[in-house]
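We show some of the complex, not the whole, and keep each chain where it was.
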Amino acid sequence: MNALLEVSRISKRFGPTIALDNVSMTAQAGRVLALIGENGAGKSTLLKTLSGAHRPDHGTMSIDGQSYRPAGPIDARSRGVAIVYQELTLAPDLSIEDNIMLGRSGTVAGTLLRSRQRQRVQKAMDQVGLSSISPKARTGDQSVATQQLIEVARALVSDAKIILFDEPTSSLPAADVDRLFQIVDTLRSRGLAIIYISHFLEEVRRIADDYAVLRDGHSVGAGQLSQISDDQIISLMVGRDVDDLFPAVPHEIGSARLDIDRLTAAPVPHNVSLSLRRGEIFGVAGLVGAGRTELLRCLFAMQPTRSGTVRLDGRPLPQRINARRRAGLGLLSEDRKTEGLAQNLSITENLSMGNHQRYSTLGCLNLNARSEDAKRWIEKVEIKAQHPNQCVAELSGGNQQKVALARLLAQDAEIYLLDEPTKGIDVGTKAEIYRIMGQLAAQGKTVVFVSSYLPELLAVCDRVGVMSRGRMTEVRVTKDWNEEELMLAALAATEDE
Amino acid sequence: MSDRPTPNHRARWSVLLRHGPSLALLFIIALFALLDWQFGSGRFFSSRNAGVIVNSAALVAVPALGMTMIIIAGGIDLSAGTALTLCGTVMAIAFRDYTIPADQAGAATWIALALALGLGVGILCGLINGLIISLSEMVPFIVTLGTMTIFLGVGQVLAEESTVYPQNTHLPDWLRYLCYTGSNTDYYWFSFLPIPSSALIAIVLGIAVALLMHFTVFGRNIVAIGSNPLTARLCGIRVGLTTTWVYALAGVFVGLGALLYFANVKNGNPSDGTGKELEIIAAVVLGGGSLSGGRGSILGTIVGALIIKTISSGCTMLSIPNTYTHIIIGVIIIIAVLIDGLRNGKPKWLFARLASG
Amino acid sequence: KPSSTSHTGSDTVRLAVIPKGTSHEFWKSVHFGAQKAATEIGDVEIIWRGPVVESDTGSQIEVVKDMITMGVDGIVLAPNQKGGLVDAVDEAIGEDIPVVIFDSGLDDGPKIVSYVATNNFKGGQMAGDAMAKAIGEKGNVILLRYLAGSESTEQREEGFLDAIAKYPDITVVSSDEYAGDNATKAKEKADQLIQLHGETLDGMFAVCEPNANGTLEAIKNAGMAGKIKLIAFDPSDALIKALRDGHCHGIVLQDPVQMGYLSVISLVDSINGKSIPEFQSTGEYLATQDNMDGEPIKQLLKPELME
């Protein structure tokens, strides 16, 4: 085996935070290396160092035995390193095609050769399953999942030797995940080295050959996946044993609370009727574009509905966000970067946004109470941050998600609408989130849990509904489902048209 | 415009943001004091000149307080200048036509009404801006560009295209001496403290706005809206309503600014205001306000106004010809912001080079 | 009766009167004079239109061109810049529209009907002499300029300096500061200058109305009213009161009503084939505390305005 990429004793610090501390790692040609670690362990930072977005403070890197010190992203690319970032890095105003070719000159004297580049673009888009979308469409108009696939396509058009994937599946539905894995397989067989970050261990097992674990910026273990068990990986990651990945909190299902009657909006959802009960965790599965996100947004009045009614405890809800919020609904947005969080504000500020009534009298704030409260939440959901006034943009992806979640919990709602709440969250914290959901249900609250990760739906929910093409096609009690049936149900309606 | 400081420097921001512009101001004062002492008349660093400077700074700072709120909320108000002179014109007309000499009995009521009218017009202007922006969801730049010319037009219609002079006797003494910077201590509010009343007003208002921004839910909501309106909406903040209030409140400061303007020149000319908006916005931006919203500081804005006026006064004291004054003002504005940036690690490439070198 | 090309088919003569700007009372008096002439002659329609900002040559050119488009029978124009309007005026004359220039001069070239104006240089000299008299022919004075590049005020400034040069004991301590086009800016600038020259200062000359208003406020503000002698150019309510109170020591006056009147009369006469002198002065006057209640000064201090 030949080490294509060698990283040795790399360190990187951001002010007082040491993101990487003497990290070493090797990646081999024709193999997939899974990079594993808790939120904030330094995974993204390591990949960004490789892709030339960050410069390491110390340490050396080499490709094919030759020293590798990328001066910037172009330099890295010219050395054959391509990357799919964790957070979307697309220019919303450009067409898909232009985004894919951004920074890559397929040109004569600065003039774009659109027809020539279109073949390459089309090929990459076909590979990731975007053949049905026009390459000329505006990128900002696409769904999050499509944008994620565009990012992958962007990495594919380059003739890279090493491709870095930073949680590419966190916003992809199952079918696209499969396609992505096929792509990875092909790349591997072509002899590329691939580094892949994921918080899903079974995904890692399916796709990767080797692993490397980071904890708090240190490398704590590496080797071949076949020689290590899941439990061992988890204890490497977390530094302790996690006894239960899907902790169950006993809760009792009560009477109906939220009645949705033939809810329809343009273009999705379509005629969705549901009755959600007190103390219930209701899971929603489906493919991309199935309308799960739209359903939640309609429930929260963020999007106009065409017809149908939503009642809470028998009372119809007014069509205004803050009215619904006051009535007891709370939404965790799928898109934490552009909608979920104010990136340039502090954690405290984000946590208190909209929750001011907890520490204010007659509109005046008690700043002490506010920062105490923020500290409590930071501890409670284990947000890894230097201090409560740190800017949210500086947090790792998973920790940002925790801030968004904590704000929703602080809101103390009755009905929790969670859109992909565990997206980008590490195993240990996921377990914590499931526990919180269980506790909420035990308190008699209702949780709607949208997820593309079927195992968690099956483990946590009381009932699971499947959406397809905007319709809620099937709802069953969880024990009547299994993964294959869920997949089939999600695909079924798609195929009969 | 969306460039932000590097994340690792941000922790320091919160502390330094407040002091950055102030340091720039101190630097500028020191520079001019030195130059004036060496080459000029030596009058720059005198208490009387300080009075003149703070008075003209107050004229900019008061409307700039409202502008700060608007800019923090992610908006902009190009109409501030003409709205201000519109209010001033309305006050002048009210004093010309509807008041009685200030020393007659009952004059106070009429005076109060005249001032209230001016203030009311300010609020109305702000409210119009706010309502159009939040109801139509158009960009504030174009809306206020539109209202800028509308307010100018309305002012000219009211003033019949000329300057409105009220009778001097109708103005009460406190109003006449609001912008007084002379040496007769009787004309100041506190005779032991010869600071122009206009400056005192600006300080009191500044403190009020700072408290509002930091210690009230409304203030935090403004920051939230400016940082990310989508998140604010998600969190149940009524973005449209809050925006409307912000502009209306800024209208109050425009009205108060108009009061100072009127007290300063004692007449009203609607077209005086064209161009003022840039000066007001410059004070906010010099003080650390970000036109992409979410950032701005009240103290900074006041300091920004002081910077502008100190430079202009310093150049006169040094008898630098007007043309060069323009050049110097421009250069100093750029250098002030540059220094402020440096201290926040701003040209990242430079710091990266220093760090790696 | 003059023949008319107006499309309305009536034989009304339509004349465009284009001031430098519209937002000073001076121009409203010009308008009054023009209207007065129109009413006297009969069957003359005055189209009154000015550029938006007084310093904006581009938009004044637009206004002239718009008037040509409207097919007026003659144009009365106060050019913002002596060179800038030459081609526009040429174009008008090329379309057989006669042009009278008033208030400020136009560069040589176009064959205009007449130039009707105050002699601004002479007005400036009057101001200089008035200043010398007010301060007893010795002391320090300031010339506060208006805007760079404005023809008529530059003439006044030069005239003032020319007159002051005759008095060896008078020093001009500052003549390179511009007060800008509104009272706020003027006051700020004057504040600073008074601050700079302080007690040594004996007189100030402000070359136009907004300028003088700001300066007057600054002098009062510094508590130097009456001590610093103020000479102004063009009146305003505030200045007239100051003149009476002894806070202002002379106002140079023009005759805007006459300017408007004479311009329109000349234009109509020339349309009717009469020959008109090339330059017609409307005179310049000095108002002081002593003569302000007598004619013609009283009238000129408060000229009629077009409503």
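We call the chains A, B and C, going by the order they appear; numbering starts again at 1 in every chain.
Methods note: a contact is a pair of C-beta atoms (placed from the backbone, for glycine too) under 8 Å apart; a residue touches a chain by one contact, two chains touch by 3 or more.
This is a predicted model, so every value here is computed, not measured.
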Each distinct chain appears once here, so what's the real count of each in the file? A x1, B x2, C x1
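One rule holds in what follows: only the chains that are shown with their structure count from here on.
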Considering only which chains touch which, label the overall pattern as line, ring, star, complete or other. line
Provide the C-alpha centroid distance between subunit A and subunit B, rounded to the nearest whole angstrom. 44
Chain centre separation (subunit B, subunit C; CA means) in Å: 33
Taking each residue of subunit B in turn, which ones touch at least two of the other chains? none
Please set out, as single numbers or ranges, the residues of subunit A touching at least two other chains. none
Going by the contact rule set out above, which residues of subunit B touch subunit A in the complex? 4, 7-11, 14, 214-218, 220-221, 223-224, 227-228, 230-238, 294-295, 352, 356
Within their complex, subunit C touches subunit B through residues 22-25, 28, 53, 148, 174, 176-178, 182-184, 187-189, 191-193, 195-198, 209-210, 213-214, 217, 221-223, 236-238, 241, 305, 307
So, in the complex, the side of subunit B touching subunit C is made of residues 41, 43, 46, 48-49, 52, 55-56, 59, 156, 160-163, 165, 168, 179-184, 261, 264-267, 269-272, 274, 309, 312-313, 316-317, 319, 321-323
